[in-house]
Every structure is written in C-alpha cells, then in structure tokens.
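Before we start, here is the structure in question, set down as structure tokens.
Only a single protein chain was left out; the remaining protein chains are all shown in position.
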Amino acid sequence: MADGTSIPIGVMTPRKSAARKNTLRAFSQRKSTIGFLLCLPLILLIAGFVIYPAFYAIYLSMLNKKMTAFVGFGNFTFLLKRHTFQLVIFQSCLFAVTSVVLKAFIGFILAHLMHNIPGTRQRIWRGLLLVPWVIPLALSTLTWWWMFDPSYSAFNYILNELGFANVPWLGVGWIARFCTITVNVWYGTPFFMIMYLAALKSVPEQLYEAASIDGASATQKLFFVTLPMMRNIISITILFSLIVTFADFDIVRILTAGGPQDMTHVFATYAFQVGIQSGDIPLGAAVSLFMFPILAFAAFFVLRGVTQRTKEIAT
Amino acid sequence: MAEVSIRKIVKEYEGGVQAVKGIDLDIADHEFVVLVGPSGCGKSTTLRMIAGLEEITSGEILIDGDVVNDVPPRDRDIAMVFQNYALYPHMSVFDNMAFGLKLRKFPKDEIKRRVDEAARILDIVPLLERKPRALSGGQRQRVAMGRAIVRNPKVFLFDEPLSNLDAKLRVQMRTEIKKVHQTVRTTTVYVTHDQIEAMTLADRVVVMNGGVIEQVGTPNDLYHHPATRFVAGFIGSPAMNFLPCRVQDGANGGLAVRVTDTIVVPIPPARADRYGAFKGRDMVLGLRPEHLFEYHEQGKPNWTRIDLPVDVVEPMGMETMVHFFVEGAPVCARVDPATHAAPGETMPLTADLNQMHLMEPDTGRVV
Partner (left out) sequence: MSATTRENGRKAAVRRKTSLHNQRLWALWGSYIALGVFAVMFLVPPFYTLITSLKSSAEISAQTGSPWLVHHPTLENFWYLITYPNFQTYYLNSTIVTVLVVSVSMVISVLAAFSLSRMGFWGSQSLSTGVFLTYLVPPSLLFIPLFQIIGKIGLINNFWCLVILYPTLAVPFCTWIMIGYFSSIPKELDEAALIDGANYLQILWKIFIPVAMPGIIAATIFAFTVAWGAFLYPLAYLYTSNQMVLTVGIISDLIRGDVFQWGKIMAACLLASLPPIVIYAFLMDYYVAGLTAGATKG
C-alpha cells in the first residue's frame, strides 16, 4: 500500500519475515499496524474533505473572480472596504453573541426549574422542551417564516386582536434581526437546558446540605456552590454554541435570505450569496475564511475546557 | 499441567522505570504459588508477563519447558482471573464460560459438557442463564473461575481476585479457591497484597518488594524465619515490632539485648552463639506482638519484667492488643483479655526472646 511510508518505522519490514512466527513483538507491532489501518478511513476522510479543502480555500481566496490570476490578499482587503461586508461582520457578531447569551440564560433557568421537580416527571418535561432541537432546523424555520408572514401572520393576528398595528416582521432591518435571533434562541435553548441539567445533577447533594448547615441562602448556594461547580460545563457549552451560532446558515437563509437591504446577512449566507449564487468563488471563499480566526479561538478554549472536565471527572 | 520457570526477567517501562528487576522463580507442577507484596512491588507485572499481556524487556519465561517470551497470550494455554472479574457483561454465565472454547472451535457438546462440569464444581449450575449484572460479587468470582477452569489450561493466573469482595465473602472465597485447586490440581500463580490470603492459600509464598524477590518459602517458613526485615514486617498481623537495640554482655557470661537504659533483656543461651558476632553493634530487634505479653510472678523463671506505660488498648475478644511507645517507637503486645490494662497506667510485660529476630539496621538482613 502506498501509505507504507507513514506507518511507524520498522513495521513493514519484519512483517514479511517474522510475522509468520507470530512472535509477541511482531504481535504488538502488528497491533499498531492494525490500529493504523482501522483509522485509515477516518484519516482519509478528514484529509480529503476537511484539511485539503481548508488549504484549497486559502488558495481559492487569493484568485480573481475568473480564477485566472493570483491577487494575494486583494479579496480580503476588498471585502473589508465594502459597507455590506462591514454589516455582515457586525451582524454575525450581534447574532451570535445575543443568541448565545439569551440561550445560556434561558437554558440556565430552565435547567433549574427542571431540577426542582421530581425525577420521574422530569422525563416528560424534558421530552416536551427538547422538541425544538429535534425538528430539523431548516424545516422549523419554514414554520417561523410562515408565522412571521406579513399578510396573514399568526403573530400579527394576535397583535391585531390586542389592538396593536401590524408589524412588518421580516421587512424592517432591526425587527428582522430580532426575528432571526428569536428563532435561533428557540432552537438552541433546549441544548443549553440539557447540558446544564446534566451539570446540575452532577453537583453532589451533600454540598448543598453542607452549605445549608453553614447558613447559606439560596442565592449564596447558587453563587458559591452551583456556579463554581458548573463553571466548566457552562463555558464549554457557551463556546461550542458560539461556534455553531456564528456559522449558522439555515435560519437567516430561509427567513430573510440576508435582506432587507443586507441587514441580516451573516458570514455563511453572505458567502453563499457571493460564492454560489453570484458565482464569485474566490470572494465567497474569502468571506468564509473570515470566520476562521474566531472559530479557531473558540475551538481552542472548548478543547481546553473539555480536557479539563475530563480530568475533573476522572478524579 | 505444567511447571513455570522465570529466568532473570526484567520489565522496564518507557522512561527507564524498572518495575521488575530481574527475578528468578521456579514453580513446580501442581504447585500453588502466591506472589505477595505492597502495591508497586512488581507482582502484578510479573503475573501479566507470564500471561503475555506485558512484553518482557529481558529474561525468559518458560511454560512446560518452552520459552514463551514471544508467544501471544492466546497460544500460551493459560487462564486468568481478574480483580474486577472481567466478565463479558452482555453474555450469560454459560456464554461467558464457553467464549474461550467457542473461539477455539470446540464441538458444541464438548463445550456443554465442560461448562456443566465446571459449573458443578463451583456450584453455579442454577446461574448459567443469568447475566453477570444479576450476580453477586461472590457469584461473579465463581464465574470468573469457571471461565478459567473450562479451558483446562496449563496454568491458572489469579490477579488479586478477592480484592473487590467484602471481608466475610473474601474468607469464604479463599477456601473455595483452595478447594478448587485441590480438585483440579492445576499449577497456579496467584497475586495478592493481602498477606493472610497469601499465607492461607499458598504452597509457597513469594514476597516481592521494589521489583525484586525478598524471600520464597512455605507460609510457616516465612512467618518463623523471615530472611529480611521487610518480610518480617510484612508477614503477620499486627505487624512485628521493631526496636533499635544493642547487643552487649549480659549476666553470667551470656549476652543481653539493650533497648533502652532501663530495658535490658538477656538473650537465651540457645541463641547466644548466633548473635555473638554482633556484640557491641547497633542492631534492630524484631519481636512479634504475641511474643510480648503480660508478666506473671509465677511465670517462667528468669523472664525479665519490663514496665511500660499503656498508650491505647484494643480489645478483640479472644485477645487484647495493647500499644506502647518505647523511645518513640510504637510497640504492640498481645495480652490475655482478662489482664487489666488501662491507658496511662503502667503495665508489667515480658518478652519471649526465644522467638526474637535480630536484624542489621542498614541491610535489613535477619541474622
């Protein structure tokens, strides 16, 4: 096999001569060879469809629109000067940060409420509250779109009944931004709830009992017992959600397609519009690549948090 | 059935840490040998090297006369019982025991015959259809043993098999293991950190410490004639008392052992020859608690009375342990429960120096 070179040194040669003797040394070397072969599909998959495209993206982003000439960082500087792209940066951050903060906050409250009720009934409530997370996002966003419909919308009907005027939900910039965030919060909160509930359950009951005996109030228990014990999982969940939310495509694409006047575009939808719809592949690749620094930053801390948490669980 | 020979085996982990530092051991056919020692002494590593689960850095292991250094575990014809039983949780008891036979492509009726027989020996016939999680600790232990028996291997290897059981069950299973060995007579290597387990089970005990063998011998041998201070301290519970002392001239031309200025005890004439060469040197006196007991006026003549202030008293029912301090060293005596002993009071004691051990303080060698 062509990959013989990347197998640990000395495995291929003894294989031919000594493998038949079935010795223990050959046995353990064969173990690492088998181990490598079992990972080979994974390695090929990641190399072929993640690592190679990543470098290819960098290369692509440095070409001109017709992909005939090398323009260096021309696409990046061009983008930074464009007002639309500045909007995209602002909106992506607004969308991600606001959504994640709201999701974390509501999720935290929900987890606490769930934790208050007896275990057997938790299952039912958990079942109900997880539904938004279970429905494919692209499909549930369609329903939201229909509910935000200006002419015969579910929400406007209620507003009318209550004596308010129609709201052009997806027609005005800031309201549309609010709508995209709402959908994201609706979709993502259950995830936070489940993660926090798991974390709450892992706090030993004795700690609370000890705190009670030491005279801690409910708020003090929250700040001195619950939050420190959950700190790690809270940060992992937030950073993880930040990555996913920042790179979100489905909601904005379906709900507004970036409009009105590009006021809801985020990186992913803008890259799609520029790269796929308008056919400027290099520019689209450049737009996507702008996400990389913040994703890498968050990913680094997620990995650190996960490693730490693993150690905590182990001890 | 087979003998096992270990020749100068060394296990060195990455980073140069030596877990086993070149040990030699010969285990006879049908013999039950127990490797005992504190954690990290290399006993489990030795066992795992015999099993083929660890590579041997240097040296040789022979099973039945064949060097098996490079033979993978499945071809060594051994069976092993693990501390946490390592039963396959998704298989029934029957399947657990049959797994090795199935992999070796035994005919169905032969598998059934062997499993049934093993189950009968271990008294687990009614459990055959159950899953491991429906079993108690002791039952799981039996199944683990059954899995070893059905294979009818050359050697049984036990790796701390009773550590996960509670104290009562441990004693019961200990007897059970001994009984099984008496039935099947397979050569057995058994690893434990519990010296009582070692003493009760073994034909021969191998005491290991720091990657080397301290002493090999029958249980009684080790108890009465320990070769080193480590063995003396490790075997026996409560542990042997160790007191710094000096051998000096005693009354009537004999020898005496001086522990403190006030405690000077004559050495019995029977032992004087042995200890004569150490006159005037600092030594360590080893004395088991049962050889230190209350002093009776009407007791044997010439036994020296020693008065010590009592620190702690532990009544155990058939005997009472009394703890003292001599020059800062803890000392334990095993006295009659009828004897009056109370903390803070002084208690008259005497020592049976016929049972004493004298050790060199620097090498730990018993002289």
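We call the chains A and B, going by the order they appear; numbering starts again at 1 in every chain.
The working rule: a contact is a pair of C-beta atoms (placed from the backbone, for glycine too) under 8 Å apart; a residue touches a chain by one contact, two chains touch by 3 or more.
Bear in mind the structure is a predicted one, so any value in this text is a computation, not a measurement.
Peer 1: Consider the whole complex, including the chain that is not shown, and state which of B:K8, B:R104, B:H224 or B:H296 touches that chain.
Peer 2: The one listed residue touching the chain not shown is B:R104.
Peer 1: When the complex is taken as a whole, what residues of chain A touch the one chain not shown?
Peer 2: Per the touch rule, chain A residues meeting the hidden chain are 8, 31-36, 38-39, 41-43, 45-46, 49-50, 52-54, 56-57, 60, 106, 109-110, 113-114, 116-119, 123, 125-140, 142-144, 146-147, 149, 151-154, 157, 186, 189-191, 194-195, 198, 204-205, 209, 233, 236-237, 240, 243-244, 246-250, 253-254, 267-268, 271-272, 275-276, 281, 284-285, 288-289, 291-292, 295, 298-299, 302-303, 306-307, 309-310, 313.
Peer 1: Which parts of chain B are in contact with the chain that was left out?
Peer 2: With respect to the unshown chain, the touching residues of chain B are 51-53, 72-74, 78-80, 82-84, 86, 88-90, 99-100, 103-104, 147, 151.
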